[in-house]
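So the structure is just underneath, and the comments pick up after that.
Note that one protein chain of the assembly has been removed; the remaining protein chains are unaltered in position.
Entry: chain A
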Amino acid sequence: MFGTLLRFRLRRDRTQLTVWAVVHFLVAYMVVAAVNTTYGTPAERAATVKVLMVTPAILLFRGTPQGTSAGDFMALLGLTFMAVLVAFQSTFLVVRHTRAEEATGQTETVAATAAGRWAPSFAVIALGVIANVIAMIAVAIGCLAGGLPAGGSWLFGAGLGMVGLTFVGVAFLLAQLFPASRSANGWSATLVLVAYVVRGLGDATGTPHLDTLTLTPTAWIWASPIGWAQRTLPWSGYSRGWPLLLGVASFLILTAVALLIQDRRDVGAGILAERRGRPTASAALAGAVGLALRLQRGVLTGWVLAVVAGALLLGSLAGVMVDQLQTAGSGVTNALEEIGGGGSMLQAFANIGAIFSGLLASAICVQGAMRLRQEEAAGGLDAVLSTATARTRWMLSFVVVAAVGAVVSLVLGGVVAGAVAGSAGGGFATWFWAIVWETPAVLVFLGVVALVFAVLPQATVGVGWAVFGLGAILGLFGPLFGLPQWARDLAPFAHTPAVALPHPNFTGGWVMAVIAVALIGASVYLFRLRDTRPGA
(Lines give C-alpha, C1' and ligand atoms only; values in the text may rest on other atoms or scores of the structure.)
Protein backbone atom coordinates (compact mmCIF):
# COMPACT_ATOMS: atom_id res chain seq x y z
CA MET A 1 0.00 0.00 0.00
CA PHE A 2 2.73 2.39 1.10
CA GLY A 3 4.79 1.33 -1.91
CA THR A 4 1.94 1.92 -4.33
CA LEU A 5 1.28 5.39 -2.94
CA LEU A 6 4.94 6.33 -2.95
CA ARG A 7 5.39 5.18 -6.55
CA PHE A 8 2.29 7.14 -7.52
CA ARG A 9 3.63 10.31 -5.88
CA LEU A 10 7.09 9.87 -7.36
CA ARG A 11 5.50 9.46 -10.76
CA ARG A 12 3.43 12.62 -10.32
CA ASP A 13 6.48 14.60 -9.27
CA ARG A 14 9.03 13.15 -11.67
CA THR A 15 9.28 16.33 -13.76
CA GLN A 16 9.58 18.61 -10.73
CA LEU A 17 12.16 16.38 -9.06
CA THR A 18 14.22 16.29 -12.24
CA VAL A 19 14.05 20.05 -12.76
CA TRP A 20 15.03 20.71 -9.15
CA ALA A 21 17.94 18.26 -9.35
CA VAL A 22 19.24 20.03 -12.45
CA VAL A 23 18.81 23.43 -10.78
CA HIS A 24 20.68 22.30 -7.65
CA PHE A 25 23.51 20.85 -9.73
CA LEU A 26 23.80 23.93 -11.96
CA VAL A 27 23.68 26.45 -9.14
CA ALA A 28 26.37 24.56 -7.20
CA TYR A 29 28.55 24.23 -10.27
CA MET A 30 28.08 27.89 -11.26
CA VAL A 31 28.94 29.28 -7.84
CA VAL A 32 32.12 27.18 -7.72
CA ALA A 33 33.00 28.33 -11.24
CA ALA A 34 32.35 31.95 -10.24
CA VAL A 35 34.55 31.59 -7.18
CA ASN A 36 37.32 30.11 -9.31
CA THR A 37 37.22 32.88 -11.90
CA THR A 38 36.50 35.89 -9.68
CA TYR A 39 38.63 34.95 -6.68
CA GLY A 40 41.11 32.58 -8.33
CA THR A 41 44.14 32.90 -6.03
CA PRO A 42 44.44 32.58 -2.24
CA ALA A 43 45.75 36.15 -2.12
CA GLU A 44 42.68 37.54 -3.85
CA ARG A 45 40.43 35.52 -1.57
CA ALA A 46 42.30 36.68 1.53
CA ALA A 47 41.89 40.32 0.49
CA THR A 48 38.18 39.84 -0.11
CA VAL A 49 37.55 38.00 3.15
CA LYS A 50 39.26 40.78 5.05
CA VAL A 51 36.76 43.22 3.68
CA LEU A 52 33.71 41.00 3.99
CA MET A 53 34.25 40.05 7.59
CA VAL A 54 34.03 43.65 8.71
CA THR A 55 30.94 44.26 6.57
CA PRO A 56 27.99 42.82 8.52
CA ALA A 57 25.53 43.98 5.89
CA ILE A 58 27.10 41.62 3.36
CA LEU A 59 27.47 38.77 5.83
CA LEU A 60 23.76 39.07 6.55
CA PHE A 61 23.00 37.99 3.00
CA ARG A 62 25.93 35.59 2.52
CA GLY A 63 27.40 33.45 5.28
CA THR A 64 30.26 32.88 7.70
CA PRO A 65 33.86 33.65 6.69
CA GLN A 66 35.71 30.43 7.54
CA GLY A 67 39.02 30.66 5.68
CA THR A 68 40.50 31.36 2.28
CA SER A 69 40.27 28.12 0.29
CA ALA A 70 37.95 27.94 -2.73
CA GLY A 71 35.70 25.65 -0.68
CA ASP A 72 35.58 28.16 2.15
CA PHE A 73 34.36 30.72 -0.37
CA MET A 74 31.74 28.35 -1.67
CA ALA A 75 30.45 27.93 1.89
CA LEU A 76 30.58 31.67 2.50
CA LEU A 77 28.89 32.82 -0.71
CA GLY A 78 26.69 29.93 -1.83
CA LEU A 79 25.47 27.94 1.15
CA THR A 80 22.72 30.12 2.60
CA PHE A 81 21.18 31.03 -0.73
CA MET A 82 21.18 27.42 -1.90
CA ALA A 83 19.73 26.34 1.43
CA VAL A 84 16.78 28.65 0.80
CA LEU A 85 16.20 26.97 -2.57
CA VAL A 86 16.29 23.48 -1.05
CA ALA A 87 13.97 24.58 1.76
CA PHE A 88 11.46 26.05 -0.70
CA GLN A 89 11.50 22.87 -2.73
CA SER A 90 10.65 20.88 0.40
CA THR A 91 7.87 23.11 1.70
CA PHE A 92 6.13 23.35 -1.67
CA LEU A 93 6.46 19.62 -2.17
CA VAL A 94 4.97 18.73 1.19
CA VAL A 95 2.06 21.19 1.05
CA ARG A 96 1.27 20.14 -2.52
CA HIS A 97 0.96 16.52 -1.44
CA THR A 98 -0.82 17.09 1.86
CA ARG A 99 -3.00 20.12 2.51
CA ALA A 100 -3.53 21.01 -1.13
CA GLU A 101 -4.83 17.50 -1.81
CA GLU A 102 -6.93 17.60 1.30
CA ALA A 103 -8.55 20.85 0.22
CA THR A 104 -9.44 19.44 -3.18
CA GLY A 105 -10.74 16.16 -1.76
CA GLN A 106 -8.14 13.77 -3.16
CA THR A 107 -7.05 12.84 0.37
CA GLU A 108 -10.56 11.74 1.17
CA THR A 109 -10.69 9.61 -1.97
CA VAL A 110 -7.50 7.85 -0.95
CA ALA A 111 -8.34 7.64 2.78
CA ALA A 112 -11.58 5.88 1.86
CA THR A 113 -9.64 3.06 0.22
CA ALA A 114 -7.70 0.37 2.04
CA ALA A 115 -4.79 2.85 2.20
CA GLY A 116 -6.28 4.45 5.29
CA ARG A 117 -4.97 7.62 6.86
CA TRP A 118 -1.40 6.65 7.75
CA ALA A 119 0.06 5.20 4.57
CA PRO A 120 -0.52 8.38 2.48
CA SER A 121 1.29 10.52 5.09
CA PHE A 122 4.24 8.16 5.29
CA ALA A 123 4.39 8.16 1.50
CA VAL A 124 4.64 11.97 1.47
CA ILE A 125 7.34 11.96 4.15
CA ALA A 126 9.27 9.31 2.23
CA LEU A 127 8.94 11.42 -0.91
CA GLY A 128 10.35 14.40 1.01
CA VAL A 129 13.31 12.33 2.19
CA ILE A 130 13.96 11.06 -1.34
CA ALA A 131 13.75 14.58 -2.78
CA ASN A 132 16.36 15.81 -0.31
CA VAL A 133 18.68 12.87 -0.88
CA ILE A 134 18.50 13.71 -4.59
CA ALA A 135 19.20 17.38 -3.77
CA MET A 136 22.18 16.37 -1.64
CA ILE A 137 23.65 14.25 -4.44
CA ALA A 138 23.00 16.91 -7.11
CA VAL A 139 24.70 19.61 -5.03
CA ALA A 140 27.66 17.40 -4.12
CA ILE A 141 28.20 16.41 -7.76
CA GLY A 142 27.96 20.08 -8.76
CA CYS A 143 30.72 20.93 -6.27
CA LEU A 144 32.86 17.97 -7.37
CA ALA A 145 32.42 18.97 -11.00
CA GLY A 146 33.66 22.42 -10.08
CA GLY A 147 36.84 20.83 -8.72
CA LEU A 148 36.27 21.08 -4.96
CA PRO A 149 37.54 18.37 -2.57
CA ALA A 150 35.23 15.38 -2.13
CA GLY A 151 34.83 15.32 1.65
CA GLY A 152 33.68 18.93 1.85
CA SER A 153 31.45 18.54 -1.21
CA TRP A 154 29.50 15.70 0.35
CA LEU A 155 29.29 17.46 3.71
CA PHE A 156 28.04 20.60 1.96
CA GLY A 157 25.42 18.58 0.04
CA ALA A 158 24.39 16.77 3.20
CA GLY A 159 24.03 20.09 5.02
CA LEU A 160 21.63 21.37 2.37
CA GLY A 161 19.74 18.07 2.37
CA MET A 162 19.40 18.39 6.13
CA VAL A 163 17.95 21.89 5.79
CA GLY A 164 15.45 20.52 3.28
CA LEU A 165 14.58 17.65 5.58
CA THR A 166 13.94 20.01 8.48
CA PHE A 167 11.56 22.01 6.32
CA VAL A 168 9.78 18.81 5.26
CA GLY A 169 8.94 18.51 8.95
CA VAL A 170 8.01 22.19 9.27
CA ALA A 171 5.69 22.13 6.26
CA PHE A 172 4.13 18.82 7.27
CA LEU A 173 3.28 20.30 10.67
CA LEU A 174 1.93 23.55 9.20
CA ALA A 175 -0.17 21.54 6.74
CA GLN A 176 -1.89 20.00 9.75
CA LEU A 177 -2.64 23.38 11.29
CA PHE A 178 -4.06 25.40 8.43
CA PRO A 179 -7.21 24.47 6.54
CA ALA A 180 -6.07 26.25 3.36
CA SER A 181 -3.02 25.23 1.35
CA ARG A 182 -2.31 28.89 0.60
CA SER A 183 -1.89 29.62 4.32
CA ALA A 184 0.29 26.55 4.82
CA ASN A 185 2.47 27.57 1.86
CA GLY A 186 2.63 31.20 2.96
CA TRP A 187 3.64 30.40 6.53
CA SER A 188 6.17 27.80 5.39
CA ALA A 189 7.78 30.32 3.03
CA THR A 190 7.83 32.91 5.81
CA LEU A 191 9.61 30.51 8.13
CA VAL A 192 12.21 29.76 5.43
CA LEU A 193 12.94 33.49 5.14
CA VAL A 194 12.99 33.84 8.93
CA ALA A 195 15.54 31.01 9.09
CA TYR A 196 17.63 32.86 6.50
CA VAL A 197 17.50 36.17 8.36
CA VAL A 198 18.04 34.67 11.83
CA ARG A 199 21.26 32.95 10.76
CA GLY A 200 22.16 36.23 9.03
CA LEU A 201 21.95 38.01 12.38
CA GLY A 202 24.34 35.42 13.79
CA ASP A 203 26.85 36.14 11.03
CA ALA A 204 26.36 39.90 11.01
CA THR A 205 26.92 40.24 14.76
CA GLY A 206 29.79 37.71 14.95
CA THR A 207 33.37 38.30 16.10
CA PRO A 208 35.97 38.50 13.29
CA HIS A 209 39.42 36.96 13.78
CA LEU A 210 41.65 38.88 11.41
CA ASP A 211 44.65 36.60 12.01
CA THR A 212 42.93 33.39 10.85
CA LEU A 213 40.43 35.15 8.56
CA THR A 214 37.56 33.36 10.27
CA LEU A 215 34.52 34.62 12.11
CA THR A 216 32.73 33.27 15.16
CA PRO A 217 29.01 33.92 14.73
CA THR A 218 26.81 34.70 17.72
CA ALA A 219 24.24 32.28 19.12
CA TRP A 220 21.62 33.43 16.61
CA ILE A 221 23.11 31.07 14.08
CA TRP A 222 22.11 28.06 16.17
CA ALA A 223 18.48 29.16 16.05
CA SER A 224 18.25 28.40 12.33
CA PRO A 225 18.50 25.12 10.40
CA ILE A 226 20.48 26.99 7.74
CA GLY A 227 22.90 27.97 10.51
CA TRP A 228 23.35 24.31 11.44
CA ALA A 229 24.40 23.55 7.89
CA GLN A 230 26.85 26.47 8.03
CA ARG A 231 28.35 25.21 11.25
CA THR A 232 29.45 21.95 9.64
CA LEU A 233 32.16 24.20 8.15
CA PRO A 234 32.59 22.10 4.99
CA TRP A 235 36.05 22.21 3.32
CA SER A 236 37.57 24.01 6.31
CA GLY A 237 40.15 22.45 8.58
CA TYR A 238 37.50 22.19 11.29
CA SER A 239 34.72 20.44 9.40
CA ARG A 240 32.41 18.23 11.41
CA GLY A 241 29.19 16.34 10.79
CA TRP A 242 27.38 16.51 14.13
CA PRO A 243 25.35 19.71 13.48
CA LEU A 244 23.50 17.66 10.86
CA LEU A 245 22.00 15.63 13.71
CA LEU A 246 20.16 18.75 14.89
CA GLY A 247 18.32 18.87 11.58
CA VAL A 248 17.53 15.16 11.57
CA ALA A 249 16.25 15.37 15.15
CA SER A 250 14.07 18.39 14.31
CA PHE A 251 12.68 16.57 11.31
CA LEU A 252 11.76 13.54 13.44
CA ILE A 253 10.20 15.62 16.22
CA LEU A 254 8.21 17.88 13.88
CA THR A 255 6.95 14.90 11.90
CA ALA A 256 5.96 13.02 15.04
CA VAL A 257 4.02 16.01 16.37
CA ALA A 258 2.33 16.45 13.00
CA LEU A 259 1.33 12.80 12.90
CA LEU A 260 -0.09 13.06 16.42
CA ILE A 261 -2.19 16.03 15.34
CA GLN A 262 -3.27 14.25 12.20
CA ASP A 263 -4.38 11.30 14.27
CA ARG A 264 -6.67 13.53 16.31
CA ARG A 265 -8.34 15.62 13.65
CA ASP A 266 -10.88 14.97 10.89
CA VAL A 267 -9.78 14.69 7.29
CA GLY A 268 -10.26 18.11 5.69
CA ALA A 269 -10.24 20.06 8.98
CA GLY A 270 -7.50 22.22 10.41
CA ILE A 271 -6.49 22.54 14.02
CA LEU A 272 -6.97 26.28 13.95
CA ALA A 273 -10.74 26.51 14.02
CA GLU A 274 -12.59 28.05 11.12
CA ARG A 275 -14.01 31.39 12.21
CA ARG A 276 -17.56 32.26 11.30
CA GLY A 277 -17.97 34.92 8.65
CA ARG A 278 -20.30 37.85 8.20
CA PRO A 279 -23.83 36.91 7.24
CA THR A 280 -23.92 39.79 4.75
CA ALA A 281 -21.22 41.47 2.71
CA SER A 282 -19.73 44.77 3.84
CA ALA A 283 -20.00 47.73 1.50
CA ALA A 284 -16.35 47.22 0.53
CA LEU A 285 -17.01 43.83 -1.01
CA ALA A 286 -18.51 45.17 -4.24
CA GLY A 287 -17.24 45.03 -7.76
CA ALA A 288 -14.22 43.24 -9.12
CA VAL A 289 -11.79 45.51 -7.27
CA GLY A 290 -13.54 44.82 -3.98
CA LEU A 291 -13.26 41.10 -4.62
CA ALA A 292 -9.59 41.29 -5.66
CA LEU A 293 -8.75 43.33 -2.57
CA ARG A 294 -10.62 40.98 -0.29
CA LEU A 295 -8.97 37.89 -1.74
CA GLN A 296 -5.48 39.40 -1.70
CA ARG A 297 -5.54 41.38 1.51
CA GLY A 298 -3.90 38.72 3.68
CA VAL A 299 -1.11 38.01 1.23
CA LEU A 300 -0.62 41.72 0.51
CA THR A 301 -0.36 42.61 4.17
CA GLY A 302 2.17 39.85 4.70
CA TRP A 303 4.39 40.96 1.83
CA VAL A 304 4.18 44.66 2.70
CA LEU A 305 5.22 43.82 6.24
CA ALA A 306 8.08 41.71 4.87
CA VAL A 307 9.32 44.61 2.72
CA VAL A 308 9.08 47.02 5.65
CA ALA A 309 10.82 44.58 8.02
CA GLY A 310 13.55 44.07 5.42
CA ALA A 311 13.92 47.83 5.04
CA LEU A 312 14.18 48.22 8.80
CA LEU A 313 16.94 45.65 8.90
CA LEU A 314 18.80 47.18 5.95
CA GLY A 315 18.51 50.65 7.36
CA SER A 316 19.85 49.68 10.75
CA LEU A 317 22.73 47.75 9.19
CA ALA A 318 23.60 50.84 7.20
CA GLY A 319 23.87 52.61 10.54
CA VAL A 320 26.19 49.89 11.85
CA MET A 321 28.33 50.28 8.75
CA VAL A 322 28.67 54.00 9.27
CA ASP A 323 30.01 53.35 12.77
CA GLN A 324 32.43 50.73 11.58
CA LEU A 325 33.76 52.83 8.73
CA GLN A 326 34.53 55.55 11.21
CA THR A 327 36.54 53.23 13.42
CA ALA A 328 38.17 51.07 10.74
CA GLY A 329 41.68 51.77 9.52
CA SER A 330 42.24 53.48 6.21
CA GLY A 331 43.39 50.23 4.55
CA VAL A 332 40.04 48.59 5.11
CA THR A 333 38.16 51.70 4.03
CA ASN A 334 40.05 51.82 0.76
CA ALA A 335 39.37 48.16 0.06
CA LEU A 336 35.70 48.70 0.79
CA GLU A 337 35.43 51.53 -1.65
CA GLU A 338 37.16 49.50 -4.30
CA ILE A 339 34.53 46.78 -4.35
CA GLY A 340 31.79 49.37 -3.93
CA GLY A 341 31.42 49.78 -7.71
CA GLY A 342 32.86 53.27 -7.91
CA GLY A 343 30.84 54.59 -4.99
CA SER A 344 31.47 54.08 -1.34
CA MET A 345 30.71 50.77 0.32
CA LEU A 346 27.73 52.42 1.94
CA GLN A 347 26.34 53.42 -1.44
CA ALA A 348 26.91 49.92 -2.79
CA PHE A 349 25.05 48.53 0.16
CA ALA A 350 22.12 50.86 -0.45
CA ASN A 351 22.12 49.62 -4.02
CA ILE A 352 21.99 45.93 -3.02
CA GLY A 353 19.44 46.74 -0.34
CA ALA A 354 17.20 48.37 -2.92
CA ILE A 355 17.40 45.31 -5.17
CA PHE A 356 16.52 43.13 -2.20
CA SER A 357 13.47 45.28 -1.45
CA GLY A 358 12.55 45.22 -5.12
CA LEU A 359 12.74 41.46 -5.14
CA LEU A 360 10.31 41.18 -2.22
CA ALA A 361 7.97 43.66 -3.90
CA SER A 362 8.13 41.75 -7.17
CA ALA A 363 6.94 38.68 -5.26
CA ILE A 364 3.75 40.66 -4.62
CA CYS A 365 3.39 41.17 -8.37
CA VAL A 366 4.23 37.60 -9.31
CA GLN A 367 1.77 36.23 -6.76
CA GLY A 368 -0.85 38.75 -7.80
CA ALA A 369 -0.59 37.70 -11.43
CA MET A 370 -0.58 34.02 -10.53
CA ARG A 371 -3.77 34.67 -8.63
CA LEU A 372 -5.43 35.35 -11.98
CA ARG A 373 -4.81 31.76 -13.00
CA GLN A 374 -5.73 30.40 -9.58
CA GLU A 375 -9.07 32.19 -9.79
CA GLU A 376 -9.63 30.82 -13.27
CA ALA A 377 -8.72 27.27 -12.31
CA ALA A 378 -10.94 27.29 -9.23
CA GLY A 379 -13.96 28.64 -11.13
CA GLY A 380 -14.04 32.09 -9.55
CA LEU A 381 -13.37 33.71 -12.92
CA ASP A 382 -16.37 32.02 -14.55
CA ALA A 383 -18.57 33.02 -11.63
CA VAL A 384 -17.58 36.67 -12.02
CA LEU A 385 -17.76 36.73 -15.82
CA SER A 386 -21.27 35.24 -15.61
CA THR A 387 -22.28 38.49 -13.92
CA ALA A 388 -22.26 41.91 -15.52
CA THR A 389 -18.48 42.18 -15.08
CA ALA A 390 -16.39 42.55 -18.23
CA ARG A 391 -13.17 40.62 -18.73
CA THR A 392 -11.04 43.76 -18.88
CA ARG A 393 -12.40 44.98 -15.58
CA TRP A 394 -11.86 41.64 -13.86
CA MET A 395 -8.29 41.31 -15.04
CA LEU A 396 -7.32 44.92 -14.37
CA SER A 397 -8.77 44.71 -10.88
CA PHE A 398 -6.39 41.93 -9.87
CA VAL A 399 -3.46 43.53 -11.74
CA VAL A 400 -4.02 46.97 -10.22
CA VAL A 401 -4.41 45.59 -6.70
CA ALA A 402 -1.06 43.79 -7.06
CA ALA A 403 0.61 46.84 -8.60
CA VAL A 404 -0.66 49.20 -5.92
CA GLY A 405 0.38 46.73 -3.22
CA ALA A 406 3.90 46.60 -4.66
CA VAL A 407 4.20 50.38 -4.95
CA VAL A 408 2.88 50.93 -1.42
CA SER A 409 5.38 48.41 -0.06
CA LEU A 410 8.26 50.11 -1.88
CA VAL A 411 7.29 53.58 -0.70
CA LEU A 412 6.85 52.41 2.89
CA GLY A 413 10.08 50.42 2.68
CA GLY A 414 11.88 53.47 1.27
CA VAL A 415 10.60 55.68 4.05
CA VAL A 416 11.55 53.21 6.78
CA ALA A 417 14.99 52.35 5.40
CA GLY A 418 15.68 56.01 4.68
CA ALA A 419 14.59 57.15 8.12
CA VAL A 420 16.58 54.51 10.00
CA ALA A 421 19.68 54.79 7.86
CA GLY A 422 19.36 58.55 7.70
CA SER A 423 19.25 58.95 11.47
CA ALA A 424 22.60 57.14 11.62
CA GLY A 425 24.14 59.34 8.97
CA GLY A 426 23.47 57.08 5.99
CA GLY A 427 21.34 59.55 4.03
CA PHE A 428 17.53 59.48 3.80
CA ALA A 429 17.22 60.47 0.16
CA THR A 430 19.69 57.88 -1.11
CA TRP A 431 17.83 55.00 0.48
CA PHE A 432 14.36 56.31 -0.24
CA TRP A 433 14.89 56.93 -3.94
CA ALA A 434 16.99 53.83 -4.47
CA ILE A 435 14.10 51.68 -3.23
CA VAL A 436 11.29 53.65 -4.88
CA TRP A 437 13.06 53.50 -8.24
CA GLU A 438 12.68 49.72 -8.16
CA THR A 439 9.03 50.25 -9.10
CA PRO A 440 9.43 49.90 -12.91
CA ALA A 441 11.45 46.69 -12.58
CA VAL A 442 8.89 45.28 -10.17
CA LEU A 443 6.02 46.08 -12.53
CA VAL A 444 7.79 44.31 -15.39
CA PHE A 445 7.42 41.09 -13.37
CA LEU A 446 3.70 41.75 -13.15
CA GLY A 447 3.46 42.31 -16.90
CA VAL A 448 5.41 39.19 -17.82
CA VAL A 449 3.37 36.84 -15.64
CA ALA A 450 0.10 38.49 -16.71
CA LEU A 451 1.06 37.92 -20.33
CA VAL A 452 1.74 34.24 -19.66
CA PHE A 453 -1.69 34.03 -18.03
CA ALA A 454 -3.32 35.54 -21.11
CA VAL A 455 -1.56 33.28 -23.60
CA LEU A 456 -0.68 30.05 -21.78
CA PRO A 457 -2.89 30.01 -18.68
CA GLN A 458 -1.94 26.51 -17.55
CA ALA A 459 1.73 27.56 -17.38
CA THR A 460 1.12 30.69 -15.28
CA VAL A 461 2.08 29.36 -11.87
CA GLY A 462 5.12 27.40 -13.04
CA VAL A 463 6.45 30.21 -15.19
CA GLY A 464 5.62 32.73 -12.46
CA TRP A 465 7.89 31.08 -9.92
CA ALA A 466 10.57 30.46 -12.53
CA VAL A 467 10.55 34.15 -13.53
CA PHE A 468 10.76 35.17 -9.89
CA GLY A 469 13.59 32.72 -9.15
CA LEU A 470 15.50 33.83 -12.22
CA GLY A 471 15.02 37.47 -11.28
CA ALA A 472 16.35 36.73 -7.80
CA ILE A 473 19.38 34.79 -9.02
CA LEU A 474 20.27 37.29 -11.73
CA GLY A 475 19.44 40.43 -9.79
CA LEU A 476 20.86 39.68 -6.38
CA PHE A 477 23.45 37.03 -7.16
CA GLY A 478 24.30 37.70 -10.81
CA PRO A 479 27.40 39.76 -9.99
CA LEU A 480 28.40 37.16 -7.39
CA PHE A 481 28.11 34.23 -9.79
CA GLY A 482 30.24 36.07 -12.32
CA LEU A 483 27.55 35.70 -14.96
CA PRO A 484 28.16 37.38 -18.34
CA GLN A 485 26.69 40.84 -18.71
CA TRP A 486 24.00 39.78 -21.22
CA ALA A 487 22.65 37.26 -18.72
CA ARG A 488 22.60 39.84 -15.93
CA ASP A 489 20.80 42.22 -18.27
CA LEU A 490 17.89 39.78 -18.47
CA ALA A 491 16.88 40.75 -14.95
CA PRO A 492 14.75 43.88 -14.81
CA PHE A 493 16.75 44.92 -11.74
CA ALA A 494 19.84 45.37 -13.91
CA HIS A 495 18.17 48.35 -15.58
CA THR A 496 16.97 50.09 -12.44
CA PRO A 497 18.61 53.49 -12.15
CA ALA A 498 21.28 52.97 -9.46
CA VAL A 499 20.28 56.06 -7.54
CA ALA A 500 22.55 55.13 -4.65
CA LEU A 501 25.62 55.11 -6.88
CA PRO A 502 27.19 58.14 -8.58
CA HIS A 503 25.83 59.06 -12.04
CA PRO A 504 22.62 57.02 -12.14
CA ASN A 505 21.13 56.43 -15.58
CA PHE A 506 17.39 56.99 -15.53
CA THR A 507 16.65 55.89 -19.09
CA GLY A 508 16.44 52.21 -18.09
CA GLY A 509 13.80 53.01 -15.48
CA TRP A 510 11.55 54.85 -17.89
CA VAL A 511 11.98 52.20 -20.58
CA MET A 512 10.98 49.50 -18.11
CA ALA A 513 7.93 51.49 -17.05
CA VAL A 514 6.83 51.64 -20.68
CA ILE A 515 7.52 47.92 -21.15
CA ALA A 516 5.50 47.07 -18.04
CA VAL A 517 2.51 49.06 -19.22
CA ALA A 518 2.76 47.58 -22.72
CA LEU A 519 2.94 44.03 -21.34
CA ILE A 520 -0.11 44.59 -19.16
CA GLY A 521 -2.04 46.16 -22.04
CA ALA A 522 -1.15 43.30 -24.36
CA SER A 523 -2.11 40.68 -21.78
CA VAL A 524 -5.54 42.24 -21.18
CA TYR A 525 -6.14 42.40 -24.94
CA LEU A 526 -5.06 38.79 -25.50
CA PHE A 527 -7.06 37.52 -22.52
CA ARG A 528 -10.20 38.91 -24.13
CA LEU A 529 -9.66 36.67 -27.15
CA ARG A 530 -9.56 33.32 -25.40
CA ASP A 531 -12.00 30.94 -23.73
CA THR A 532 -11.81 30.65 -19.97
CA ARG A 533 -10.27 27.35 -18.87
CA PRO A 534 -11.44 26.34 -15.43
CA GLY A 535 -9.94 23.25 -13.81
CA ALA A 536 -6.34 22.27 -13.39
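Assume a residue touches a chain if its C-beta (ideal position, glycine included) is under 8 Å from a C-beta of that chain, and two chains touch if they have at least 3 such contacts; residues count from 1.
By definition in this document, contacts and distances are computed from a predicted model.
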"Multicomponent Na+:H+ antiporter subunit D", "Anti-sigma factor antagonist", "PmbA protein" or "ABC transporter ATP-binding protein" - which is the UniProt name of the missing chain: "ABC transporter ATP-binding protein"
Residue among A:302, A:380 or A:469 that touches the chain left out of view: A:380
Residue among A:287, A:302 or A:462 that touches the chain left out of view: A:287
Footprint left on chain A by the chain that the document does not show: 103, 179-180, 274-282, 285-288, 290-291, 294-295, 378-380, 382-391, 393, 529-532, 534
